[in-house]
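All protein chains but one are shown at their positions in the complex.
Up next, subunit A:
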């Protein structure tokens, strides 16, 4: 009897606890229901819908084309995609880590310059590098011309076959390794010299220290960097299309524009999305709890060891070689071609595409920064897990390849157009049914999905830097959330907001697959113009557009490197 009584008591006690929580529900809803939370959820819903559309498409009834693709083509898409991803990953890990190791631990001539010059290949979009390099090694390009006219040799064409999977790996590795380099370098430079010295005292040689101590420690940084490389390779359309390599992104284009089969395009996009999520999951698993960083800023910082003679020359040569191939050579070639072609290029049409690029990038970056501020502020003020979840979701867009987003956005907008046709029918007359889906609104929307993460990261780190204390001080001084945001947070977030704006702006200037698919008819940007010239066998004419984009990227890298060095 006693135990029954106890049980009853316990049940009653639980019930009271539960009731106490239930009673608070209306208060908590009122507390959490404000402009910031509602706007954040609306934004995320809009971002997620098109992507969910794609996953839903996987379950739809397949078409005849799909059966054909699945039987004859899918295997080679998967194989090629995996080969490109795998080989590029290996090459970027080797190049990026080795360069980071040299620059962080050793001192050799020009090291200071190389530290940031080695980031510069990132300023050259891989597809532009692909056009440039295939121009350089082509039959009429400078190398073969030199060999024929000056040396008097006519070499076998097969040695100059860059338009191959190997060529694509060469391009991707050379222009994407900075992702690995940057992360690993930052990690190495944070280490304390005690780490190296203790290993030395234990009788280890520099190579042993690298292999047994530094590389295992740097694993999280390497994985972080290389997963960005993989995302970029899977996102790429320009290189693989130009080199004629059938992979997912080109297949999605073909299914849609070649076969007019949106259904199959969606299915391919769904598969690609699964591949990307697998990468993300693998990255998380590989990193696991490995995010250790032993060093605090208080420890003795690393002093790079001075190299002499041969080792110094070897280190410098390696850095110079990568820097030349990854930046100097293509830029000089483009410059030369630019000089040859600028007269015929700089016409009204070109100016219009320049204007379009700047306008699109400007509009989108502004919108992204505003959305990022709204979500960032919500994530900060929310007192529960919701804020966390929201900020996670805001970041996923960047891992989804452009072609996938494009397909998702198109289907979403076509559905939307037919849903709200009644709304614009009276305004524009009855004939035109597709309004939003034939305007740049759709393109801007897709850019937002893809690049929100870039802007959000910048804004969020700004919020993190200023912390909660000013926000709290302002609240106790009688300012509500909105007033606090405008008068206290926003002025302090200015550097972060500017940074985010610039990063997104540059990324949009460079963007190709989304722009190609979603732009309105006859609408050109610098990127699509370069793409068009290159694919019309007019590589030299693509130079000016490429140079403009590279210069802007260069300036933004310079700006960020310098501000990062100062702080």
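Of note:
To be clear about the criterion, contacts are C-beta pairs under 8 Å (C-beta built on N, C-alpha and C of every residue); 3 or more make two chains touch, one makes a residue touch a chain; residues count from 1.
The criterion applied here is as follows: contacts and distances are computed from a predicted model.
UniProt records the chain missing from this view under the protein name "ABC-type quaternary amine transporter", selected from "Cytochrome c oxidase subunit 1", "ATP synthase subunit b", "Xanthine dehydrogenase family protein molybdopterin-binding subunit" or "ABC-type quaternary amine transporter".
Touch with the chain omitted from the figure is made, among A:71, A:347 or A:383, by A:383.
Touching the chain that is not shown, out of A:209, A:488 or A:506: A:488 (per the contact rule at the top).
One chain is missing from the display, and on subunit A it is touched by residues 20, 23-24, 26-27, 30-31, 383-385, 469-470, 472-480, 483, 487-488, 491-492.
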